[in-house]
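Right after this comes chain A.
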Amino acid sequence: MAKMTVITERCKGCGLCTAACPKNIVALQKEKRNKKGYFYAVCTDEASCIGCAMCAIMCPDCAITVEK
Partner candidate 1 sequence: MAVVFERPKSLIDVSTHYCPGCTHGIVHRILCEVIDEMGIEGDTIGVCPVGCSVMAYDYFNCDMIEAPHGRAPAVATGVKRTNPDKFVFTYQGDGDLAAIGTAETVHSATRGENIVVIFINNTIYGMTGGQMAPTTLPGQVTQTTPFGRDPELAGYPVRVCEMLSTLTGTAFAQRVAVDSVAHVREAKKAIRKAFENQKEKRGFSIVEVLSTCPTNWGLSPLEAIKRLQDEMIPYYPLGVYKDVTAEGGNE
Partner candidate 2 sequence: MERNLMKGNEALAEAAIRAGCKCFFGYPITPQTELAAYMAKRMNKAGGVFLQAESEIAAVNMVLGAASTGVRAMTSSSSPGVSLKSEGISYIAGSDLPAVIINVQRGGPGLGGIQPSQADYWQATKALGHGDFHLLVYAPASVQEMVDMVVTAFDRADKYRMPAMILADGLLGQMMEPVSFPEINANAYDKSGWAADGHKNNREHHIINSLYLKPDELQKSVYDRFERYEQIKAEETDAELYLTEDCDILLCAYGATARVVKSAVNSARELGIKAGMFRPKTLWPFPVKEINEAAKNAKCLLDIEMSMGQMIDDVKLAINCSKPVHFFGRTGGVIPTPAEILEEIKKVGGAE
């Protein structure tokens, strides 16, 4: 049981997390933007998250917390 949470308003939509995820379950929003106008990152399949924190390690904005 693991969980990654994106602090939506901190995300700048750079997508570095999406490339880092070994499970390929992090993606950028395609329609919803945050207040700054960025398509923020989301976990597309929460059940598959293994809590490896690779997405968070590559995040330049400390916008991801991971629990396990």
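Regarding candidate selection, all candidates are chains of the complex that A comes from, given by their letters.
Rule of thumb we're sticking to: contacts are C-beta pairs under 8 Å (C-beta built on N, C-alpha and C of every residue); 3 or more make two chains touch, one makes a residue touch a chain; residues count from 1.
Bear in mind that the values here come from a model prediction, so they are computed numbers and not experimental data.
In the assembled complex, chain A touches candidate 1, while the other choices in 1 or 2 stay out of touch. Across the complex, candidate 1 is touched by residues 1-3, 9-10, 12-16, 19-20, 38, 51, 53-54, 56-62, 64-68 of chain A.
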